[in-house]
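I'd like to ask some things about the structure below.
With one protein chain removed, the remaining protein chains of the complex are shown where they sit.
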Amino acid sequence: MSIRVAGIPGSLREGSLNKGLLRAAVELAPAGMEIKTYTGLGDIPPYNEDVFAKGDPEPVAVMKAAISEADAILISTPEYNYGVPGVLKNAIDWASRPAGKSVLNRKPAAIMGCSPGLGGTIRVQHALRQTFVFTETYVMVQPEIKIPSAAPLFDSSGRLTDDNTRQHLKKFLEAFVVWVQRFKS
Amino acid sequence: MSIRVAGIPGSLREGSLNKGLLRAAVELAPAGMEIKTYTGLGDIPPYNEDVFAKGDPEPVAVMKAAISEADAILISTPEYNYGVPGVLKNAIDWASRPAGKSVLNRKPAAIMGCSPGLGGTIRVQHALRQTFVFTETYVMVQPEIKIPSAAPLFDSSGRLTDDNTRQHLKKFLEAFVVWVQRFKS
Amino acid sequence: MSIRVAGIPGSLREGSLNKGLLRAAVELAPAGMEIKTYTGLGDIPPYNEDVFAKGDPEPVAVMKAAISEADAILISTPEYNYGVPGVLKNAIDWASRPAGKSVLNRKPAAIMGCSPGLGGTIRVQHALRQTFVFTETYVMVQPEIKIPSAAPLFDSSGRLTDDNTRQHLKKFLEAFVVWVQRFKS
Partner (left out) sequence: MSIRVAGIPGSLREGSLNKGLLRAAVELAPAGMEIKTYTGLGDIPPYNEDVFAKGDPEPVAVMKAAISEADAILISTPEYNYGVPGVLKNAIDWASRPAGKSVLNRKPAAIMGCSPGLGGTIRVQHALRQTFVFTETYVMVQPEIKIPSAAPLFDSSGRLTDDNTRQHLKKFLEAFVVWVQRFKS
């Protein structure tokens, strides 16, 4: 069996640590799991229900297809202002519609994040979990990846080089395989 | 003494109830308070630190000026997916930079919201309060305005017509005057 | 197959609506599910790690046994001061120890609640979900039961008599059967 995962970064910044964390996940994905990174976040227009009523703009349709084709989603996101980056939340707001029949409904998910400072993305992860109650998205409970003081764990090209973190990420992804399978059937 | 308030809606939808609530606030503002609604939310680009590093895009500069010139801000917002509308959070992410010296720092604020359903915007208000801890924005503690089942309180033109709600909003704004004055000096 | 559920009320009050909601759940439990209400909440001493180090006090041991013997837990709780009732959280603090090997670990759970006012226990439910991330307790995502203005739904003896609510509770419990079974194996 093969599990297709849509990897979604929460930041648009070129040198984003969380993009680096997601690249490491792509690299470390266990046999039977393929993570494909969604790269269109910067193209999603501001959510407007009046626009939605006329049909999804092209970039939104592309994002929904990426999620729909996947068996699960993996979000790697920074925390902005003790909350979800507006850019990421705006994409989720689009993806969540129509409510109850969206591409997020009953989709397994995992959330991870790292921060340059001490917070380790603790708050954004809880905020996303709260949002995913509404969309009935099944977020893996444990283990968690929330890494503080993360900059030194990456090399100058943005590659995650810290061994402990790579091991932890590998176990996280192995647990994610088990989690996703719980919800297959 | 006169208090200038920047009114910020959290939704782009034309017929938004929360825009209606904000219009009612403009109308009911007590003597000595003037609420000027910021209308550029739909023009704010997705927050990208690389873009920020090169300077604020024009619509961001306009928003920051609107907040900077005001003594306080008043947010009227719906709740999307048990959280802050991405559109609004994205604007706050821009407004919050540079961290520690932003237009949000040490600015008094109030948050209100209404919902068509039962939630009454409870969750989005707590999420915004959490964000405003980071930005050191002083959110009024009580009273709160979080109105469930709000559609029937407005007429077909989107005017808040319910008398109890108008009275409650009036008291909310009077308390806001007192709150803002606490932080003047 | 039979599912044994430990029903845990969040309030000590004799006439608690949430105790009434739990009684209704006992009554409406689908075939194959038996809900046994834990009634010792008032006997749990204040959590103190020094006491824990010497061994669980008798009432704590009783509670842990009740949870341990069950396949799942069902919490019915009011919201106190926009958060978890201290009484309930204190019991969870005991139940959560030793961390990683507690009776809460990998246990399926569901949370429900009703309130006399408008909040419908929205906040306490999110706070409990957050706590249950730490304990790796698997809380059912949807449907939710969070009922505002609940007093008129019960008769003077504290029996849930409102038909819509009873139907909703029945579906909630049927979904809970499916949820619990996902985590058996």
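To keep things simple, chains are lettered A, B and C as they appear, and every chain counts its residues starting from 1.
Throughout what follows, a residue touches a chain if its C-beta (ideal position, glycine included) is under 8 Å from a C-beta of that chain, and two chains touch if they have at least 3 such contacts.
Bear in mind that the values here come from a model prediction, so they are computed numbers and not experimental data.
J.: Missing chain touches which shown chains?
T.: The undisplayed chain, in the complete complex, is in contact with A, B, C.
J.: Which is it among C:3, C:29, C:63 or C:84 that touches the chain not included here?
T.: Reading the full complex, the residue touching the unseen chain is C:84.
J.: Just to verify: which one of C:12, C:61 or C:151 makes contact with the chain not shown?
T.: C:12
J.: Specify the residue from the set A:31, A:53 or A:118 that touches the hidden chain.
T.: Selected residue, touching the omitted chain: A:118.
J.: Kindly note down the residues of subunit A that lie in touch with the hidden chain.
T.: Looking at subunit A, the ones touching the missing chain are residues 82, 118-120, 122-123, 126, 148.
J.: Residue by residue, what part of subunit B touches the chain that was omitted?
T.: 126, 129-130, 132-133, 136-138, 141-142, 144, 182-183
J.: Mind pulling the subunit C residues that touch the left-out chain?
T.: On the subunit C side, contact with the omitted chain comes from 11-14, 41-42, 44, 46-50, 80-93, 96, 123, 127, 130-131, 133-135.
Rule of thumb we're sticking to: only the chains that are shown with their structure count from here on.
J.: Quick one: report the Å distance separating subunit A from subunit B, using the average Cα coordinate of each chain.
T.: Spacing between the chain centres: roughly 28 Å.
J.: Using mean C-alpha positions as chain centres, tell me how far subunit B is from subunit C in Å, no decimals.
T.: Between these chains, centre-to-centre, one finds 36 Å.
J.: Can you pull out the residues of subunit A that are in contact with at least two other chains?
T.: Answer for subunit A, listing residues that touch two or more other chains: 130, 133.
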